[in-house]
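My questions will all concern the structure given below.
Missing here is one protein chain; the remaining ones are kept as they sit in the complex.
As written, the chain order gives the labels A and B, with residue 1 at the start of each chain.
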Amino acid sequence: MSNAVAKPKDWVPKGDLQKEISAEKMLLELPRELLFITGSEAAREAIKRANIDCAISYPITPQSETMQQAGYLYDEGYIKEYYRAEEEIGVMSATAGASRAGVRALTATSGPGLMRGMEAISSWPGARVTPVLLDMCRVINTPLAIQPDNIEISFLLNTGMIMLHAENQQDFFDYTLAACEVTEHVDVTLPAMVSVDGFFVTHARGPVSIPSDEYKLNRRDGWRSAVPAMDNENPPARISRDAPIQKSNFISYHMHASWQQEVFAALERSGKYFEKLLKGRIEIINPEAEDFIICSGSAVSQAREAVRQEGENGRVVGLVKVKTLRPFPTTSIVNALKNAKRILIPEFNQAGWMHKEVCSVLYGKCKANIVDGPRVFGGMTMPTEMVIEWLAKARKDFP
Amino acid sequence: MSLDTIKPSPGFLEHLPIEYQDLVNHGQYGKKMKASDMGKFKELIEEHPMCAGCAMTLFIRLVFIGLPNPEHSVIVGTAGCGRLAISQGNVPFIYGNYGDTNSTASGLKRGLELRFPNQKKDVIAMCGDGGLVDIGFQGLMHSWFRNEKFATIMLDNEVYGNTGGQESGMTLKGKVLKMAPRGKVDEKMDVMGLAKVAGVDYIARIAPTNPGRVLRTVRRAILVAREIGSSYIQAYTSCNIEYSIPTPDVMKDAFDIEKERYGFEEIVSDRAKKFLDEVEKKKK
Partner (left out) sequence: MAVKRYNVRMAGIGGQGVVTASHIISNGVVISGGYSSLVPFFGSEKRNAPVESYVRISNEEIYEIGEIIFPNVLMIFHPSVITLGKSYTMPFYTGLKQGGIILINSKTPLKFSRDEQRELDEKEAKLWYLPATEIANEVAKTDLATNMAMCGAISAIFGLPDLESLAASVKDRFVGKGIVTSGGTAALDSAIEKKFAKKQKLLEANHNTLKATYQYALDQGWANEGAGSKKESAAV
């Protein structure tokens, strides 16, 4: 703790000295430098380059370190507006409020905070606001715990928002920047959530290569949007998102239905941008394999090591990493797995939401035996040994 | 926005709906209307689906006329009867989730200040008593403690009207309503007192008995919010349905309640007073 000091009169916000560029340039063209940093620090580096107008924070483990850092970035002048709000419903409402004003808004939370803010968050896509929400997954069930477990992701799968699942610190940096731009394309105009498994990524250090902080993304242009900003700069027109459509008649049903259809169509349209910025919405290793692992987030790291160790023992195992949970890369997944014989779906949650997603996509399109696991939950990690054991069992069960 | 923004290109006006033409030719933009002008100009809000004779509607209509700068105003509302009318006004209206008005308005106002450094935008959070002090309590209080620069208007009908007549925190002790089968146990919440404790710069309690006074109060609250800090109006807007007030007696009820316990009161901070004095001096 120390006492606040006012900025000197000639203070120049550091953000003013950064050059604006596109996400394509930032992520695909600029030279990069390799750092060894935590996931929270990777988030800070992304936020520093994301040209955020307004960041609104509320503490929760394991997220706090990220929005704390955002506070320091605000102090240095990389972010224009920042405050600690009352709690998460307040945070999510205010973040949407700022986004409605036409500025780029960002916040971050974890498990219970996400659940608390859920009502507000699930209203974002229909409101066609474009905030970016960083989500550091944490147990939400009782008994209370702060450990990583990504069940919370499943609660948002059907909201219409863009959902990315980062595997590691590097992804967290790249995906955050990609999200900040893609959300604002006129044919998208949707919010995005970038999830990572808490602690495993946020508090652990790993290699992250990043471009120079002399650059930041192009600013949000509040005039370019699928729906007008709430700035009273347009002639009065009723926008259906803000009219109470609740009369029981077919006009209102139809209005609501078509509004939703458009939200989900916009979500699909975002896919092409991520395809480019993330170099594909899935990553495939050993495409010719008969045994495949498909997963997202931290589970990919464990699967990668399992694939490597199996390789050291002369067994070819394939891996599909899913980067965008929404829009779900259905076609690419079907193509990657259509000749697989056995499929394993490791997950860091009890419900197995990825298993359900994959099963529904592959139904009728693939003859593989799909194994319902392995899974860990409640905070523990998944040892590579466990993935290898399950692979062995699958080979035995489905010769 | 300004009158220029809503003015269509030459030749198009006659093809627009008559309501729109009236808005352009006889609207409120750029002018300051008096209560006695009612009926002589195109109001920002006219049609609405609220109950016939509802006092809340009258009050909302007056708020729109009182807006000091409707062409640069945004209203934030929430679930509740009032939003049925507010959403029909010719001022952008944000309809968020129940109870989120003051959190949403905080983000919105700060965002608008970033985007329009040279044009003040008035943000007004206006909603029912339940939305504001029951479900919206912490958003409300914290926006005040943060001294957010927007006006908050409570449409206090002392009941959850929209969901069919349950007690709210603003219901008087002893009133039997839905979910209060033996009468409300606790006192009506002292939100004026809370506003004072939180340091709100302009606080007013009012009943819609004197239209001129409503317009003046709304203007003062919005001007203070624009230049000084948070402001709050608590308006008695009876629910004739749930309180079984015969429609012809709605105004009589308002006068009675005003006399009994809802008299006009202003609590103005020193800095807000100084500011308002200057504004009013300049006008003379």
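Note that in this section a residue touches a chain if its C-beta (ideal position, glycine included) is under 8 Å from a C-beta of that chain, and two chains touch if they have at least 3 such contacts.
The structure displayed is predicted, hence computed values, not measured ones.
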Interface partners of the hidden chain - shown chains only, full complex considered
A
Of the listed residues A:T159, A:S298, A:S332 or A:N349, which contacts the missing chain in the full complex?
A:S298
Touching the hidden chain in the complete assembly: which of A:Q18, A:T38 or A:T189 does that?
A:T38
Residue touching the undisplayed chain, where the options are A:K7, A:K279 or A:R308
A:R308
For chain A, which residues touch the unseen chain?
36-38, 40-41, 61-62, 65, 69, 146-148, 168, 197-201, 203-207, 298, 301-302, 304-305, 308, 312, 379-385
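Assume only the chains that are shown with their structure count from here on.
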Distance between the CA centroids of chain A and chain B (whole Å) is 38
Report the residues of chain A in contact with chain B in the complex, numbered from low to high.
53-54, 56, 80-81, 83, 85-87, 89-91, 93-103, 105, 119-120, 123, 127, 222, 229-236, 238, 241-244
Show me the residue ranges of chain B that touch chain A in the complex, using the header's touch definition.
1, 5-6, 23, 71-74, 76, 83-84, 87, 90-97, 99-100, 103-116, 121, 138-139, 141-142, 146
